[in-house]
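A single protein chain has been omitted from the complex, and every remaining protein chain is retained in its original position.
Naming follows writing order (A, B and C), and every chain is counted from residue 1.
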Amino acid sequence: MSDIKKVVLAYSGGLDTSVIVKWLQETYNCEVVTFTADIGQGEEVEPARAKAEALGVKEIYIDDLREEFVRDYVFPMFRANAIYEGEYLLGTSIARPLIAKRMIEIANEVGADAISHGATGKGNDQIRFELGAYALKPGVAVIAPWREWDLTSRETLMAYCAERNIPVDFDSKKKKSPYSMDANLLHISYEGGLLEDPYAEAEEDMWRWSVSPEEAPNTATYLELDYQRGDIVAIDGKAMTPAEVLTYLNEVGGANGIGRLDIVENRYVGMKSRGCYETPGGTIMMRAHRAIESITLDREVAHLKDSIMPKYAELIYNGYWWSPERKMMQTMIDESQEFVNGRVRLKLYKGNVTVVGRKSENSLFDESIATFEDDAGAYDQKDAAGFIKLNALRLRIAANKGRNNL
Amino acid sequence: MSDIKKVVLAYSGGLDTSVIVKWLQETYNCEVVTFTADIGQGEEVEPARAKAEALGVKEIYIDDLREEFVRDYVFPMFRANAIYEGEYLLGTSIARPLIAKRMIEIANEVGADAISHGATGKGNDQIRFELGAYALKPGVAVIAPWREWDLTSRETLMAYCAERNIPVDFDSKKKKSPYSMDANLLHISYEGGLLEDPYAEAEEDMWRWSVSPEEAPNTATYLELDYQRGDIVAIDGKAMTPAEVLTYLNEVGGANGIGRLDIVENRYVGMKSRGCYETPGGTIMMRAHRAIESITLDREVAHLKDSIMPKYAELIYNGYWWSPERKMMQTMIDESQEFVNGRVRLKLYKGNVTVVGRKSENSLFDESIATFEDDAGAYDQKDAAGFIKLNALRLRIAANKGRNNL
Amino acid sequence: MSDIKKVVLAYSGGLDTSVIVKWLQETYNCEVVTFTADIGQGEEVEPARAKAEALGVKEIYIDDLREEFVRDYVFPMFRANAIYEGEYLLGTSIARPLIAKRMIEIANEVGADAISHGATGKGNDQIRFELGAYALKPGVAVIAPWREWDLTSRETLMAYCAERNIPVDFDSKKKKSPYSMDANLLHISYEGGLLEDPYAEAEEDMWRWSVSPEEAPNTATYLELDYQRGDIVAIDGKAMTPAEVLTYLNEVGGANGIGRLDIVENRYVGMKSRGCYETPGGTIMMRAHRAIESITLDREVAHLKDSIMPKYAELIYNGYWWSPERKMMQTMIDESQEFVNGRVRLKLYKGNVTVVGRKSENSLFDESIATFEDDAGAYDQKDAAGFIKLNALRLRIAANKGRNNL
Partner (left out) sequence: MSDIKKVVLAYSGGLDTSVIVKWLQETYNCEVVTFTADIGQGEEVEPARAKAEALGVKEIYIDDLREEFVRDYVFPMFRANAIYEGEYLLGTSIARPLIAKRMIEIANEVGADAISHGATGKGNDQIRFELGAYALKPGVAVIAPWREWDLTSRETLMAYCAERNIPVDFDSKKKKSPYSMDANLLHISYEGGLLEDPYAEAEEDMWRWSVSPEEAPNTATYLELDYQRGDIVAIDGKAMTPAEVLTYLNEVGGANGIGRLDIVENRYVGMKSRGCYETPGGTIMMRAHRAIESITLDREVAHLKDSIMPKYAELIYNGYWWSPERKMMQTMIDESQEFVNGRVRLKLYKGNVTVVGRKSENSLFDESIATFEDDAGAYDQKDAAGFIKLNALRLRIAANKGRNNL
């Protein structure tokens, strides 16, 4: 333990990571560099500076990463229509590789030989932080206090603080919640507490980012989203940056009761866990992106994307953003978005996101062929007979040989 | 054309297929056997008898296939969580193989050498009917009048009827709609008319099975669904047959504004087409089935199912129900459902289906491990360090050799 | 049929395509432009000029496409390790998109409105030519005489020639073989004749490009292949162009009895067919490419490539080279080859290709970790316990709940 000279800590400014600052200093006798990022979690990050200083930290990094987060992580992921286990929009997962990357950049800048984080040994986040760190700086040491220390109950933690004069009101109000929460521009999540019984319905006052469908407005809101190469570039005709897009969609989505999710998911460490999520903007983006793709993507490209999507989502969930296989898949996904341009019109109403229109200069929807009316010879219906006959040939041969799929 | 002796026609009793009866008699100089099935389309099938008799048909089959349809087609498909192109619940697709099978059974009974249907040459249904027919009776002839005749406009069709005294009010009220529609217990679909512009919003009065979310009740409805081996066997504690389950879920779903969908999809014949669908019960079943699987399926089984699902859905969409590859995949899917037992609790409210609880005797959710509280040693957090280190090894070796995935 | 003004014909100079020239002129009353390419089939292409002229053809294209063929088609395909149905190296399939592309280029140059080819209506080649043509020039007409005419027996064909003074010795010696053959730089194929009985052993004198293993030299030949980004750039230290590489490997492979294959394959049109192939150079390249990848590719990249390979091979076999999905997959495959550099050492002996060594500046093989000897702490064996424990967690939970996978 004496080998570590300097460690970069992902520091929220809350009680837990403040304790970690002290614990690292004492246990490893090393210098601690704190890193606090604004990734849209909805809390001020600047107060973390004074707290870190009070703990004797000399090198303090506080960054606004919101644009980078949405542009380089959220948007690329949504190009893939990534959903984990049919439901989860990967809100927590996608923020971790950015944090990992920035920690390593800082470690390189300040000459640190280790990184540390406040994730527990049961969850996915430790993996996402650490796989990223190892991939980007293979010799880095990783210190995960929750896997090492004995401050595993609230009581022992409080006693630790009392002995060292760490003010326990360091903790933000958010943490007073009975739930373990995580937030960024894409979502806020809830775990623990009453949710540990998967048959117990979540309490209404748990949710923080959205009104319930019941309390949402009684009239619908319409949105027009403009896409370029698979990314939203304007809303209702107004150009926006990536973070502006997501911020706006969170607001309007949350106000219309959109994006709540309650699931049991499979963690990479091997256990099932119950989580509740609010992803207002992401829920809107998912529906809208499929809609713009529906008129601009070739069928087989779309199907190929669908067939690899579960694998891609799993990679991100499991923490392999900074892997060559994710990068390789991203290349293919990005390639597919060349013509994903155009406009999607949506209706938001009490929890529902409904696609009501889509159009594009690059549309492959051909009215002259698809029409039920006279198509002036654009499509020869007789071709279908040959198409079916040859597609059936192998089935007919098999049936002739007595095979029966009934 | 003189070779056909007897043809089994999928007969709705509507104008189009009534014209086909006459056209087949005249064109092929053959006997026509009509087959009309109740698959839950919501119209009386018995009136088809008198209409067929009036057209000179001597062998008339009218079957109630609702239980078989849900038990042997809809339920197996939902075990796979099958969704085509991320959105479509395959409501039309799944009814066609049953019709094809029954047509062939009848053809064998009556000694027919051909089958016929009223699907056009531009759509998917011709393929689904015909692949099924060829697979089950490889020597059968298929007559698809819409690919052959010249009655391709409303005017020529009406003139044909006038000349032959076919009463044009044969047609049901449903067909008076400006849309091309199809219905069965799983869904009702709309195509054509205004929908041919994919940017035009569907009119409210097009929808027939569900109220709009706006008009749905202001208070939520809760449901408890009981599963055995992946199928719903009871609702709110009351045992039901498959068709009863779906009928009930359609009612309660439709009353709560659930299951409307508006998409552009890729047909197997190569064109894009815009379709609107109402699938109230299916939409509920999809969410609920994923929920019961979420606590009862092993993670890798669930992921494997997700990875093959797009292929499975494509097979059904394209008409390959009666293929060995569909059967082979079904074997695997059914095998996976052994422990998919238990109860899902749902909240329905103005278009939203929310899972609020799930429990099972076969649950793999282990509170003693997943808990944020003291787990009494059920899980050793230190294991995670080794887990991460070895998962990172290949990434670290690559980084040490200078590979950079940034 | 009167609409066609000018047609570009893929012209071999043999009897069949010479008849097609005449038949097109007569049947469509159109101008015929011939296109003959050297893609390494091992026959002179220049003699086709005089033959075409004798048939009254005014625009004659004769191109040497060997370098383009290997560089832009064969090499990209081998980057994917593409094998169809576990055995077939796609020798015929990969040449067709090049021919299709060149036909369309010529059609555009000469203002032709149609293309034509001599492939039959039962095979895959018609599909490969035509899908390519339609994808590159969507309004082009395609004339496939073998699907249209009645010259379906040798007798009728000969009578046709006699009536029109087409010299029947137009045909090359190759065609005197009882087999239907196709050749290009990647392979030569044999179908028909005795091979139509899949239990009949192919005759020794059918094979043309390779000696039998029995007749190959009694001493082994060693080769060293140098790779850059997945392609061979030098052999035994001598830099070579793509076509030179394949030409050389065909020679040395054929001389050592390498690359014969006898299979029953599934055609896209739905039937099974028996084919024999000689692919000496390709067989060597396949083994060698996997070997250089084995030390330079990340594990998950390699596995991802393996998982999509069957789909990629199927696309090429079925004729979808000029499709967006093939292009999309190619992007990913090419991306994976960035570090596939280095040298493979091979031993060729009487039909066997054995990899005996591989090395690379970009090798990920780390002797310091892999060694059975003391690794000086490069790998901590204790990490494996945690790795296994967490990978087993889901299995243990399931077993604790009574699930038994025995």
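What we mean here is this: contacts are C-beta pairs under 8 Å (C-beta built on N, C-alpha and C of every residue); 3 or more make two chains touch, one makes a residue touch a chain.
Bear in mind the structure is a predicted one, so any value in this text is a computation, not a measurement.
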*asked:* For a quick check of understanding: of C:157, C:240 or C:295, which residue touches the chain that isn't displayed?
replied: C:295
*Touch with the omitted chain, as defined above, among A:164, A:238 or A:403*: A:403
*Could you tell which one of B:46, B:325 or B:373 touches the chain left off the display?*
B:325
_Which parts of subunit A face the unshown chain closely enough to count as touching?_
298-300, 339, 362-364, 366, 369, 379-380, 382-387, 389-391, 393-394, 397-398, 400-401, 403
*On subunit B, what residues meet the omitted chain?*
266, 269-271, 298, 300-301, 304, 308, 311, 320, 323-325, 327-329, 331-332, 335-336, 390-394, 397
_Touch residues of subunit C, complete complex, unshown partner_ = 81, 85-87, 101, 120-122, 126-127, 130-131, 134-139, 142, 144, 146-148, 152-153, 180, 191-193, 196-202, 213-214, 218, 220, 260, 262-266, 269-274, 290-291, 294-295, 299, 302-303, 306-307, 310-311, 314, 322-324, 326-327, 343, 345, 347, 349-352, 354-359, 363-367, 369-372, 374, 379, 381-385, 387-389, 391-392, 395-400, 403-406
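Here, only the chains that are shown with their structure count from here on.
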*If you average the CA atoms of subunit B and of subunit C, how many Å lie between those two points?*
40
*How many angstrom lie between the CA centroids of subunit A and subunit C, rounded to a whole number?*
42
*Would you mind listing the residues of subunit B that make contact with two or more other chains?*
299, 363-364, 366, 369, 379, 382-385, 387, 389, 391, 397-398, 400, 403
